[in-house]
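Right, chain A next:
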Amino acid sequence: MRRVMKKDLILNRNIMLINGAIFAACLSFFAIWEADLPPRVYAGFSAFMVAFLPAVMVTREDKFQAMILGCSLPVQRKTIVRARFVLSVGMGLVGVLGAFLLGSFLPSSSFTPRDLFAWGPLMTGLTGITLVLSLLLPFTLRYGMKGILIFLVSAQVLGAILLVIMQVTQSSADKVLIGKILGAFAWIHALVGHTAFNALLVIFLLSTLGVSYLVSVRVFERREL
Partner candidate 1 sequence: MRILISNSSPDPIYQQIVRQIKGQIIAGDLPEGSPLPSIRKLAHELQISVITTKRAYEELDKEGLIDTVGGKGTFVASQNQEFLREKRMKLVEGKLSEALEDARLLGMSRREVGEMVDLLWEEEG
Partner candidate 2 sequence: MDTPAIRITNLRKRYPGFELEDVSFTLPRGYVMGLVGPNGAGKTTIVKLIMNLIRPDGGKINVFGLDHRAHEAEIKSRIGWVYDVPPFYGDVSLRDTKRAIALFYPKWNESLFNELAAQFQLPLRKKVKRLSNGMRTKLALALALSHDADLLVLDEPTTGLDPVFRRELLHGLSDLLQDERKSILFSTHITTDLERIADFVTFIRNGRVTLSTSREELMEKWGVVRGGEELLEAMDPAIRRGIRYHPHGVDVLTSDAIAARKAFGRKAVVDPASFEDIVVLMEGRERHA
């Protein structure tokens, strides 16, 4: 698996650096110019951005049909999936950490290290990465770049349908729902305490990632190149 990750790093090196620079620029902009940005939102946003890095890798793969290369090498498909997951999560973590460092130490940034390196933003970052990757990776492994489009389009369609339903039923169910979810979180938090809550969250995230992995393996083993 390590070899697959190394291969992906070697072959995507330049693009990663370029994208890293672009992300850094965007994040710097937000850190500096958005005066009242809550740390958690910054964390969530950077997590979201960083989690899409694998998408870049996938686009290139599609363009050069490089998955054919990957699958012709002496590795099992399962191993390729595992490497993809580890690399993506790894890059996500590094990216968020970088975003935090940037936000903390950039001159004229509106954040201090204490703002960002707190449980709230950290957990938000972690959650953001995990949820996005868990959803994105199976799609991209099965469909490549098309998968991202499918993902985005489905999300849009789903959102549109929900909006229509809410209009029709004249409900403000979305606000109520989000309120209920956040309320539930707060309730659990209060119930089990800070540490336990975070622990539960981590367990939940790992399970989500695990499920995503299993789905990805099954789906990638069927993929025809």
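By our rule, a residue touches a chain if its C-beta (ideal position, glycine included) is under 8 Å from a C-beta of that chain, and two chains touch if they have at least 3 such contacts; residues count from 1.
Regarding selection, all candidates are chains of the complex that A comes from, given by their letters.
Bear in mind the structure is a predicted one, so any value in this text is a computation, not a measurement.
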(request) Among 1 or 2, all from the same complex, single out the one that touches chain A. (result) 2
(request) Going by the contact rule at the top, pick out the chain A residues touching candidate 2 in the complex. (result) 3, 6-7, 10-11, 13-15, 60, 63-69, 71-76, 79, 222, 224-225
